[in-house]
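One protein chain omitted, others in place.
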Amino acid sequence: MGEIKILRKTKQELELELKGEDHTFLNALKSALLQNEGVKIATYDIEYPGISDPVLYVRTKDTDPIEALKDASALLSKQCDEFKRKFKKKAQ
Amino acid sequence: MNVDVIELSESRAQFVLSGVSSAFANALRRSMMAEVPSLAIDDVNIYENTSVLYDEVLALRLGLIPLRTDLDLYVLRSECKCEDGCPRCQVSLTLSVEGPKTVYSGDLQSSDPKVVPTETDIPIVKLKKDQKLVLEAIARLGKGKDHAKWQPAVACGYKNLPKIVISGCDRCGACVDVCPKNILKLNETVVVKDEIKCSLCHLCEKACESGAIKISADPASFVFSVEADGSMPCMEMVLRAADEIKKKAKALTKSLSGVT
Partner (left out) sequence: MAGLEQGRSDKSHTGDAMIPIRCFTCGKVISSVWDEYKKRAEEKKKELGTDDIEVGDILDDLGIERYCCRRMLMSHVELVDVLAQYT
């Protein structure tokens, strides 16, 4: 988990493979990326379901795609914390 | 984001999660089923089996028995420092019975009193006279994505929050009769008793000639129904599911930090 392989990286583009991940994380990550105004394209592909590791593709307008990805990842973990906090509060 | 807990017990939960993307709701659902680890019998050493079941059938049946799991006490084998199994990553359960007797999950003797089958009356095999069963089973943590026996959630899903709007009702009552969930009631006009139970089947819309009833679903609100198999309380399972997603996000951030 967490192991990544950068396949391509330019100023506005990023293509990377996320080892051991699947739709669970990638779809949420993609949707978090697209909430960012600076992101033009965010999508992922799992070439052979169950065998291949997903490849994420990000293209930004003019920001660094790595930064956009970091932001999206931070947004997701923030959402998880928020969910946990609110669920715990309501569960009492 | 807003969370409303409707029902919460050891074995089941229902809650409304609103103000999130469907991607997040789906990640949470998938995480509950495939990412939250639980204990299940993974290896079986069979010393004697003269029952009617083949060894492999017996092993599969043992694997499917849910075991009470305390995730603070055990770690996944892949994350354990040991080489081939230690008390941190596995538990041994033994079974030694002679027929005539039906063997139940309660007959399993665990080496850790905290790790026991959640139900004691699951039949494993029926032994006739002179039939014997002696085995040692090794339980390990695992994830639902590897095998369904490690899936702590059964029947876990969500639907969009139903919205029922009634205006200009002529009190014909056609929708009340046709609703399969019985959530409509005829007072001065038709009123909705339990909106959340609506299955969005739209039968009432079709039955209403004046078009007074409109069914829609809120795309940003999700009604989750979660059932646990007993290996851990429902609440813990839901919270751990969020933890697992967070862990993935943290790990990605970490591996991105070295990239320029």
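Lettered A and B in written order, each chain numbered from 1.
Keep this in mind: a contact is a pair of C-beta atoms (placed from the backbone, for glycine too) under 8 Å apart; a residue touches a chain by one contact, two chains touch by 3 or more.
Nothing here was measured: the structure is a model prediction, and the numbers come from that model.
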| item | value |
| --- | --- |
| Touch partners, limited to displayed chains, of the chain removed from view | B |
| Residue of B:Val3, B:Val91, B:Val125 or B:Ile245 touching the missing chain in the full complex | B:Val125 |
| Full-complex contact with the absent chain, from B:Arg30, B:Arg61 or B:Lys143 | B:Arg61 |
| Option from B:Ser31, B:Gln151 or B:Ser221 whose C-beta touches the chain left out | B:Gln151 |
| Per the touch definition above, residue among B:Val52, B:Leu76, B:Val165 or B:Val259 touching the missing chain | B:Val52 |
| Residue ranges of chain B at the interface with the undisplayed chain | 50-53, 57, 61, 64-66, 105, 118-119, 121-126, 128, 131, 148, 151, 154-155, 227, 229-230 |
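By our rule, only the chains that are shown with their structure count from here on.
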| item | value |
| --- | --- |
| Rounded Å distance, chain A centre to chain B centre (Cα mean) | 26 |
| Chain A contact footprint on chain B (complex, rising order) | 1-5, 8, 15, 17, 20-24, 26-28, 30-31, 34-35, 145, 235, 238-239, 242-243, 245-256, 259-260 |
| List of chain A residues in touch with chain B within their complex | 1-4, 6, 9, 18, 21-25, 27-32, 35, 66, 69-70, 73-74, 76-77, 79-84, 86-91 |
